[in-house]
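Here's a slice of the assembly, chains where they normally sit.
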């Protein structure tokens, strides 16, 4: 087995009382794309952090090209040739995209002075393969999806032998994702071993050679992708078969309108947006990166931007001054940026869940009822399959997918009349995803308005009754029923002829 | 993995005792380390000096930080919301000077005090405006206000202390009187501390302060009017400085334009020793007051032991450093 | 008292405390030295106490802690007069005598007050300026608002000049708060703005250090007079950069301060020609005692080297 680059055996890691890894093994061969799957909190990111030297394992050995090593820091990992794209975006917001992308190189370089021209040229070259982003821009000014692309670009510049991608496509549309897969394949052909973490089965089966499944910090199995079916992976992950990722659609939407948006405009980001949402209907919003989907939802909820136009909720016109009033009116928005604007990372799970409307956990006189707060958090946590130690633990101690569940629980805790969900299942495992889809469908059935913004087209098509496509800040079109195909949506989103849009 | 422990959650994310097992709960409290350090110091000192554990000395130690403790309360809440205030010393002096000046100009001392506190509130609102509307940093705004307020104090008094010996006894009572053996100042201090500690731990209104300080954007995305919260905490801090200033005025029977120089560092140090984070989002009133008590206790002990003045600074600084280090380790171990 | 011991001598363990603010300030050093010398003469013990900070609450706390220790008396430099009224009165009521020095609390029941006569210093400085530079000229002052003795030195000089020498004009008046950098900056500007400046009066030595540097850099011919002394200023006087310094007699202040305190603690040895004893007052009441000041010039500078003075103590 000369082609084994990296071999991990018996890795243990615990955080206080939480055992994140209980003796896992993983073998990486040169030139393979190796998928890593597992429920939220199974220990995938923890293992990657161990490989990258960010966390020290409690027990277990790592061997690199046949030699046993200890990796003490990201620098040492880098020197060995390990590159990692983190699940959570970590960029330096105050410096340019170019510098962010080539930070590791600059760190290693022995040159005294920075050659900015060369730096930008190099960054532009790498970025060019992925997207249209100005390397001179401040990284902090980019949208989340563009930041994700910069993260990927960062990893592509590394001269590495093992490249780890921890859910890189969670915030990407199919177009960008396909570009990424192309790049991955080319890298693998050059002999680089790639660890690819994703909750999207299709991606694993289309692009990967082998798949390893973790459950509860243990290694369950490693399989050759060509020899198995997606159900096998799901079964290994969850321990049971998930027959339906998407619930049945509504037989017939109600005649009354929950949300009616008329001629909504904003100075720069969108114009003349009109649409409506009928009762018992789930509406999807699709579009390319930067089309303005998030901005429209945020504008309606008065979180950001000065909008003109009318918004009617359940037959009443809304005159909202800020998001607080929107929440009072029953209209809430789940942010796509869960770390930056969705969660209070250093506060407890329970406190996060009750943040939206404190009056629900208050007794008379505005006193907080801690028991009520916990009961509410526990109930929602159970409903969403949240995996946690104590409700008083900080959210930062949860795995990425479980953090997302807390963010959703926060929305549900106020019994809203209408929810905008921006990338609601970002980083959520298949089991939980199915559960969230079912919950959303049930809510819609009970009369709650559900608007889903997602970059994952299969999810939109599977979940929604109708999909609105946004192109460059305007409504580019709408598809329902059998018209809801990826091709149709892509062509509306890009404005290019039908065949050209197909991937 | 869901746990069935017998604990309730405090607002600050710490575990608090509930029902039985108080001792165990106490052990897990954020402030335990600090209490231990203070107790240790008390034990050592009671052996080192026979005067230490007398009621008069204890009263003196408490009196030495009680009024400043009111400012510590305001600073802690402001720190939790993510702000900071360097102007506390100047604003406290401003309250003294305005109150004293109005009293000398013939106002009733109670009305003069109310106006003085009102002026401090206005100063706080002024700072809040620059922070929330203009978008400047608390540090720089309060630095400018620290200088301006000091200037106003000097201008209003010609740089000389105002003698207020003629304040009526019923007014002086709030600064110099006692109810039984306990000075009114200490009672006022305890009442303010208890009220704000409860408010901060238990009410929805003050919970928003934690959300805002922990992640302002996430708070805004939770519908919290974060600018209002920051405006309110900034104003509250200055208002409490005003209250402290009025009590000082009654206590000293004078208004000193140079009062409180350097107070801000002491007050911030107290809050930080007590567990408040300079990045916002965490802190308790109880902890901050323990921090203030520790600092005051150290100063008093050094004086009582006749330690050479040249050594006092070195020892005080070292104890400050040791206290936060020990506290950090105790919390790491526990957490 | 024991046999053979005069009633004026201390019992073993009798302790006197000297309490000050900003206790690390060098001003207190010769005062406390003399305080100790006097105490030794009477067989008493002494303690130096106070607060290192410029903080009234802390000084009051330290004073109250001194009182807890039941000393024979406290020589006190009250940072502010009125806040100390109650604490001093409480100490006196407990039978602990209090004498103030260099700053007073006149409304309290303290038994005595010893200080320099700041008016006298200012008058002397004004006359010296006129003597050196004639009946007309321009002068400037630096000041330290809020500290009463410094304020007095400045305001007295200014009003004395106004009243007696109308030919002299005050062209600059800046607060430098004992900070040599601030003084450097202020003095530079004053010298720039007033090329004809003849003299400057500085009420303390900290500012004087910066001011002299500024004057030397500008190459201006300005007569510098200041109060108090530091080693650096002493060197400037030796070198002729500074005309003269007026230094309060710290030794007298400490020695007489102790004596006043000690006498107040032993009122039995005194039968005054008044009603004090019968009315229950302490017979050693002294409303104001002047410790005088010394004039430091090039000739006598060697006698004012504090480091040399403290060398073997």
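So that you can tell them apart, the chains are marked A, B and C in the order they are listed, and the count of residues begins at 1 in each.
The criterion applied here is as follows: contacts are C-beta pairs under 8 Å (C-beta built on N, C-alpha and C of every residue); 3 or more make two chains touch, one makes a residue touch a chain.
Just so we're clear, the structure is a prediction, and the values are computed from it rather than from any experiment.
For the complete assembly in this file, the formula in terms of the labelled chains is A x1, B x2, C x1.
FYI, only the chains that are shown with their structure count from here on.
Here the spacing of chain A and chain C, counted between their Cα centres, is 72 Å. One finds 35 Å separating the Cα centroids of chain B and chain C. Within the complex formed with chain B, the chain C residues making contact are 23-24, 47-58, 60-62, 64-65, 68-69, 80-83, 85-86, 107, 145-146, 148, 151, 175. Those residues of chain A whose C-beta lies close enough to touch chain B in the complex are 16, 18, 303, 322-324, 326-328, 333, 335, 340-348, 350-351, 355-359, 361-362, 365-368, 370-371, 373-374, 378, 381, 387-392, 394, 410.
Contact residues of chain B toward chain A in the complex are 1-3, 5, 7-9, 11, 13-15, 202-205, 207-208, 210-211, 214-215, 217-225, 281-282, 335.
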